[in-house]
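Quick one: this structure, given as structure tokens, is what I'll be asking you about.
In this view, the complex is presented without one of its protein chains, the others remaining in place.
Right after this comes chain A.
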């Protein structure tokens, strides 16, 4: 990890398993340090870029999953809240629900203290309204927190992709520049 005296923020070596792209201060020093010629270093950088892209796709898929999960949890919270609101009045809640595509049936939901929550993996548990609320809130918070971490990971990853792309361009340009100098010499 290196940082010059005038840089605004320090470099991070890696984040959650994603290696950081080394920032190149000077192309010539970089190439001599690595001991690679231009073509090998370019292919190394390209390979790194590919690896970053793979991780990016994985993270994007996870992000889509979380972004679908959050509205689902919010809908469940909504229903539990509606049931709780109806509890005081003593009336039954009439609801139309989908039995099959395009076919709906009517249900009368009487005053109730408990709800059943689908936990996944063919498991459904009965909870009291308060417990259900607490569980759903916790799930919602966890999902939102995971999403935040994921978004930060993606930003870090995209930064590394940008750094690698810029390094590739600079190595290439340096090579072109060197060839021009040699030609004119």
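Criterion: a contact is a pair of C-beta atoms (placed from the backbone, for glycine too) under 8 Å apart; a residue touches a chain by one contact, two chains touch by 3 or more; residues count from 1.
Please note the rule applied: contacts and distances are computed from a predicted model.
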item	value
Per UniProt, the name of the complex member that is left out, chosen from "Endoribonuclease YbeY", "Histidine-containing phosphotransfer protein", "Prefoldin subunit 4" or "Protein-serine/threonine kinase"	"Prefoldin subunit 4"
Among A:57, A:95, A:119 or A:145, the residue in touch with the chain that has been omitted	A:95
Touching the absent chain when the full complex is considered, from A:14, A:37, A:65 or A:78	A:78
On chain A, residues whose C-beta touches the chain left out of the figure	3-4, 6-9, 11, 23-26, 75-76, 78-79, 82, 93-98, 104, 107, 155, 158-159, 162-163, 165-166, 169-170, 173-174, 176-177, 180
